[in-house]
Each structure stands twice: as structure tokens, then as C-alpha cells.
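Okay, handing you the structure first.
Yeah, one chain of the complex is gone here, protein chain that is, but the others are all in their spots.
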Amino acid sequence: MKTSAAIIFTIVLIGLIALGTAPHAESHTKSDTPEAAVHIFFDHVRAHDWNDAFAMVNPGDGVTKESFVRDIAGTDGSLKTISSIQKVDTKTLNNSGSEANVRANLQWSTAVGAVHETRDFKLTNSGGDWKLDWSAPQQVQQAADAKPVQTNYLRWDVVSSGSNSNEWGVANAEPPRTRIISMNAVDYNGSVVIMGEVVNEDTVPGFVTINADLIGQDGNSLAQESSFDKISHTLLPKEVSPFRIDFPGRKLAEVKSVKISPTNLLVPASADPTVGVFDQHIEKDATGKAILRGQLTNQSGLVVNIPHVLATFYDKSGKVIWVSDGYLDQALKPNQQVPFAVDVRDDIANQVQNYRVTVNYYNSSRS
Amino acid sequence: MVALLAIAVHGPLLLMQLPAFAAGSQTQMFLAKHYASDWFGLWNPHWFGGFSQTTSAPLTQQVVALLSHLFGITAAYMVTQLAVVVLLSLAVYRFARVWTGARTAPIAAIGSIFLGSLALLVYREGALPATAGTALAICGASFLYGFARGNEVLSLIKAVLLLIAAACCDSMTAVYGILLFALPTLWLASADADNEEFGERRSPAATFIRGVIVLAACAVVSGFILAPFWSSVFHSSHRLLSPDETASNFLLQGSNAVRYWIVPFGFMILALPYLFLSGFAARRTRALFLAFFVALVVGLGTTTPVAKYLLGGFDNALSVELFTFWATLLALPLVAVLVLELVTRYQQRAVILVWVAAVLTFAAPLAWMTYHPSTENRFRTDYIANFLNRDNHAQFRYLTLGFGSQFSEVASRTNASTVDGIGDGPMLPEAREFGVSHLDNAKSYGSAGMEALRAVLKHANQYGLKFIFVRDRYYEPLIAFAGWRQVEAYENGNVTLWSKEDVPPARDLNTHTTLPGIERVLWGVVPLLCLILALLLMIATPERDEEVEIMALPTTGTEPIRTQEAI
Partner (left out) sequence: MTKLFDTLFIILTLACAAAAQVTVPQQATAGEAATLQVSGGGTLYLVGPGTAIKRDVKSGEVTLSADDLAYAGRYTAIVNGRAQSFYVSPAKPQKLSFMARPSRVPVAQPNVISGAVFVLDHNDNLVTAPGAVKFELGVNGQAPVSQSVPTKDGIAYIRAASGKREGPAQFTASVGDIVVRRIVQQVASDPCNLRMKAQRSGNDIAVETDPVRDCSGNPVPDGTIVTFIETTNEHGKSTVDARVKHGVAKAMLPALPGATLSVASGVVLGNEIRWGGQ
């Protein structure tokens, strides 16, 4: 009785443990299909298990384990260095038995929120196991002869007051003058979207935030939102930034008026970095979606850790018809070019007559 | 003597305020501080932009609040925790005496002092409510035996008061702990009912039913007292668990096996074969073993599917840890029998080895905590509190990011309100959409956490959220792109303050709910009253040892049986 009861309870315990562990242990252990191989590969990436991840790729010319890790884990404080893969959805595009193409919709959890990426992987079957063909990252081009210069010299004169006393009438320097130079409101995807451009007309840098209040037909406020990250907050003199404010779940028909309230603040700002935006052009991607592509070139001496691209699209009358943005997961090193792409709304792609790309940035180095 | 030993072992550690910075203890002290300032005003404006204290069972917070008027809040917490540890050892003494006899009771009681699982809960988690609830539940269960088997009215009163007090300490204990300790005890009472060795012969079924009725009555009464709490539990929305809170599979994650199973059990793992062999074999301890087995299995977390089905929405790491704690407590009477046999057989050698094992079992969690601290690089929060408390800064709300267990510490020190919080408070609609309850730790929830943080920051103006204190630079890009500017730095730049200029002062979020007066009085008075009455009754009417018969467990010892009172 003593022993048999112990055996029964031990068996029950082991059985329960097996029941609890088996589903986890079984999932994605074998890369016997192209999609499973992609899933396993990203499981290794998620676990930062670079050895196993590299073992699952067919390295192309010039791909070493170090370059592979740099490619997938990021360098120089880029967004990729503070991202982790969250979700992988795969779809086999074609499979010949020896070669296959798999499209992976990747969801990254990053420091600026969820970032979605679609990547097509080519896989090769080697001895029953599928491996991902991994080519060297797109060569980051050197911008020839560009001379990075870091500016220490700036001439901004801010005069606070003419008196040291506390007397009435003495005021500190005013915030910079900014002006909203264009504005448009549209219905899009179940939201009201307010967009436009703001310029710093002053001679000193400003920190700008734009808040908008939708006023309903009855004169009451319907919703309040802000430009959040869809603006370049720090504006140097004469700098123009697009802005976009989304009001989810609202319709333009409900709105009687929009109250825009920009907030300006006089701030110190660096004149660096200067980022050039080259080869801007709109094209269709593999799925037929309109994309604005180009190259970013850092023409200064500072590394830009996280670049943020803001694109403004204009119609033939010069009106802003859309503002879209995107974060780059690579850092911009001095004199180097990095490709970027931002979405263009398909329904307005034909109306786009002109566009302008500005680059906002975050640098991790603190002054 | 057991009580003195408990004080000798835990007293110095608590005097050093070892658990002062555990996340749980900080939360308890934060909640207790509110009771200390406004006992019946249950609306606390400092977390979640305002929340009701009824989202957490009140008793331990009320005791700490009461004692804080004498000792200050931190010392009051430590004194309460020490009292709980002492009470636990006495409860285990009573419990073991019921199950395995008076000879084993002191051994089990001493064992309870050195439990690794207890050390982890007290010193790492700061789980005062769970340990207090458990101690009261065990005590209540042993008195329930006295009533069910012996029909003693005084035992009935003590059992009822203790079980209600236990339920008012901790929700997990209220739902699972009381059943885990009380049901086997009732089974034992009914098993002993037709045995004249344990008193007058009674009907086993009637004995069991009588006990169940008492349990049900306790459940109804405590449910009535804690009605606002249960209401908030049932109306709370789905919450994601961060990886730290998730009960993981121990086979797949070895580090968690060490943390949640090996360290809490310590050398008791060596006794598992004995427990399996003799626990179910002896008729009287069969129910105890079954309860132990259930607690053991649930304590394995997602290593087995049981925890998920049994715990439902409660299947977090702390719940699993609590079940392991209960498993070790339920095993103690049986382990005490083993120790007694070993000592009888091997004399002094066994005594030395058992003591060494006990001490090492207790030391292991403390050593483990040293090498795996819950908060690395602790920092001073007084700069932050000073900033928030001056120049009308408290008229705005604030947010901390990456503060970990020191989140509550900031909240305790400042008059300002945060939109974040710990526990079952009302999440902001933006965070509720993603099921993220604790924004300070947003990144650990993955993209859901960061999206929730983005959504809340987007509406910063509506919440008066002007100040963000950042201790984890991971969050800096988001808040910089979102329009906050760094304005101050503390602790050599490890903690930075970010501010947004256009944020208006915070206004009431109109989530304030006022409980009816009767509910507030019940909440504020009855739990503490039950505890005080139960303790007074226990002190005023100590049971004589000879009233409890020695259990019929075979021991091979030849030494005379010596019983003693624990107090």
C-alpha cells in the first residue's frame, strides 16, 4: 500500500509535468518546413541565441557571424538595439522543395512602440532542414568627400531684460514666433486627421507642440489630441516641420470647427546633425503599395542613433494632403547613407504632386 | 520557546528592515499610509489618477497603519511581519499537534521558522498579507478541528474569527488557502469522529458537515465584509502579466526552477520520497498529503496544466510561490515525524544534520536574494519627492519609468498623483485596451506595454501628466519624440526628469466612487475587530496540552513523550 500509493502519486506528478511541458517542447523544434525554419530562426533571435540563429542561415559573401549579429541586433544605439521580436506571421510564397520564399510579417517591440516589418526570406533546403539565405546588409555607402563638421560655434543672442530689478513690466525673453503655414483636415480610416506645417519664423530655436480640439456642432469639445511624435518638436530658425494629429473614432461631419493651439518654448538647440535626404521617389513595393523611398545621409560629425522620417505630401495646389512618418532601425553614422521608406496612402498616391522629407532624430548621448 | 526562537531568527533581519524595499512591502506601506491618515476614507488619489483602497484586502494594511502611529510606517510593517512569523510558528505548532501529535508539533513549529519559502515571501516579495493570512488560516483550521470533533464552542468562536481575519488579509488565502488547510482538517475530524481515543464518539458525516457549515458561514461573512473588494475583482478588466509575474515552466527555464521551487523547498526536497511513501499510507494523514500534493502540483506553475485551470485569473508567479509555501507548511507535520524518527534512530548526529539542513534551507533564499536582488542599484527617491512636493508641482500628475520596486516608495513620499499603479486599481482606458496595468514596467509587456504607454502619453494633457521620471533609458526615445524635454537629472544622471510644457494642471478624472457608510464601517472595523478578539481569546483561554491526544502515528523512539506549550 505504502509503495503503490507513492508510485501512483509519482506517476500522476510526472504525467502532469509531461502534459504541461510537451506542448512547449514540441513547438518549433524542427525546421522541416520553410515557415517553421523562419519561426525557429526568430525564436533564436528573440532569445538572443546568436549561435543557433547563425547556424540556421546560409551566409552570403562577406557575411560573418559578427556582421550577422550586427545586422540583426543593431549597433550604435540604433532602434534595433532596443527592439525585440514580438510576433512572426509567415506565408510561403513558393516552395520548390529545394528552395522556397517565405514572407514574414514581423512585429517588433521597440522603444518607440510596436514596429511592423514585412520581409521576404529565401530559404534553401539542406539535408531536410531549411536554412535562410543571408546576404550581407545593403552596403552602407560612404558619401564621398563629405566633411563632417561638428559645430561648437553658434550665434544665438537671447536678451532677457533690460533690468535686473523685479519691477513690473520687466519680462523674460518671449518664446519664438511660430506660424502654422498650412492646414488640412480629412477623414481617414475612421479617424479625423488634422495635418499641416508649422514654421519657426524667429531667429532662435523653439520647442513646438501642437494641440488640437475638435469642436462639435453643439459648440462643445468632442476630443483633444496632440501632434505627439508626428512633428519635429525642436525647430531651428526658419525650419519647417509637418505635423499630424489623429482623432480616432471621429468623423469630420461631426465637427464644426477645430481649435489649434501651438505651444512654443525657447530652448537651446544644436545645429547638428545635418541629414541629407537623397534620391526621394515614390514607387510601388512588392505588394503594389505606394512607398516613398530614399537615402538618408548624415553630413555631420555626430552619430544619429534613432532617425525619424517625416514626409509631407502636397497636391498640385500645394496643399498638404498627407503626412506620414517612420522610424529607422539603423543608426546614421557620419558620412553614411541609409535607405528609408515611408508609406504613401494608396488613395491619394495619384494626387501627390510634390513631397518633402524632413528628419527628426534622437541621440542617446547626453550633453 | 518556539516564539522566542522565531523572534531570535527573524527579529534581527526585520530589525535591519531587510524587506523594506521589496515591491510588496512598499505597496503595503503605501496603502497603510492612507489608512493611517484617513481610516474610513477609502479613496486614494495617489495611484491610477485615483483609486479605491478596496481593491486590496485591508487587514494587514490596517494593522500596519495602526502601529505606524507608534513606530512609524516602516518599523510598523516590520513589527507586524515579525508578529506574523511568530504567529505562524504557533499556528504550525497547533496544526501539527492535530495531525501528528504533540511530540512532533515543536519540531514542525521550529521547521516553520526556517522555511525557505517563508524567507522568500517575507524578505524578497514583502508578502505580508499572504503570510499573515496563512498563519491565521492554519490557526483557524486547527480550531475548526476542535469544534468539529470536540464540539467546543470556544473553538468555534476562535475558528470563525480567525478564518474571517485570514480572508480579510489576502484574497488568495481567502479563496484557496483556507480550503487547503481547513478541508483536510475537517476530513481528519470526521475520520477521528468514531474513534474514542479522540473523545466522545460522533457521527463522521455530521462532524464533517458541521465543519463545512462553519466554513461556509465564514465565507459568507467575509464575503460580505469584503464585498467592495470582490466587486472590484469581478469588474476588473483583463490584465497582462509581465514575464516577471508569469508562472513559467520550470523544466524549460531552469533558473525559475531554482527560484520558485528548489530554493523555497531547500532541504525539504530530500524528504519528498518519505512524504510520498508515508503521507498517503497512514490513514490519518491521507488528507494532509492530498492537500500537500495539490499545493505541490499548483506550485509547479505552468510546468503542469493544473495551475492554469485551478487558478484561472490568479495564475501569476506570486500565486504559484504561495502554493509552494503552503506545500511546505502542509508537509511540516509529516517532515516532523521523519525528523523525530531520524533523531530517535541516529541520536545526536541526526540532530546536528537536521539543524544544519534547517539553517541552510533558511540561508539559501537570503543568499539567493543577495545575488539576485529584486532591485539592482537602489537609488534615493527623496530628490524626486522633494521636487514633486515643492512649487505646486503636485498639481500635475507624474509617471515613473523603470523604477521597479521603488515605484511605491516614490508614491509614499509625495503628495502628487500618478496615472500608474500596482494591483487591481482602475486602469486608464488607454492602458486597459492593452491590458497593461503597470506602466512603470511597460517594456516588459512587449509591444502591448509600449503601445499602452504611447496611448497614455498621447493623452497626457487630459490627465495633467506633466512630469516623467526615467530610470531606464530605454524609454527616453519615446518620450523625447513625444514632446517631453529633460529638465533635471538626479543620481549622477541615472534618474532624469522630463517635462512637457503645455500640460494643464490635473483635474479629477470623475472615477471617484463613494461606498455606502455601512460598507465603509464594515471594511474599517470588522477585520481588525475579528483579529483582536481572536488573539485576545487565544491568549485568555490557552488550551492545555493534555486536551489534545497524541496522534496514533507509529514512532520508533523510546524517549518519553514531552509536550509543551508553545507560548
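For the reader, a short list of remarks on this structure follows.
Going in written order, the chains are labelled A and B, and every chain counts its residues from 1.
Criterion: a contact is a pair of C-beta atoms (placed from the backbone, for glycine too) under 8 Å apart; a residue touches a chain by one contact, two chains touch by 3 or more.
Please read all numbers here as calculations on a predicted model, not as lab measurements.
In the entire assembly, the chain absent from the figure touches the shown chains A. Per the touch definition above, the residue from A:P59, A:G276 or A:G326 contacting the chain not shown is A:G276.
Although one chain is not drawn, the whole complex shows that of A:T203, A:Q224, A:Q351 or A:S364 it is A:T203 that touches it.
Of the candidate positions A:T33, A:N58 or A:Q299, contact with the hidden chain is made by A:Q299. Chain A residues in contact with the hidden partner, per the touch definition given at the top, are 143-146, 149, 151, 153-163, 167-174, 181, 199, 201-205, 236-240, 269, 271-272, 274-281, 294, 297, 299, 355-359.
Criterion: only the chains that are shown with their structure count from here on.
Centre-to-centre spacing of chain A and chain B amounts to 42 Å, using the average Cα coordinate of each chain. For chain B in complex with chain A, the touching residues are 249, 251-252, 273, 276-278, 280-281, 293, 296-297, 300, 302-306, 443, 446-447, 449-451, 453-454, 457-462, 473-478, 480-483, 485-486, 489, 493, 500-502.
The part of chain A that touches chain B in the complex is made up of residues 1-3, 5-6, 9-10, 13, 16-17, 19-21, 24-25, 79, 82, 84, 86-87, 107-114, 207, 209, 211, 224-229, 231, 233, 261, 263, 265, 267, 305-306, 308, 360, 362, 364, 366.
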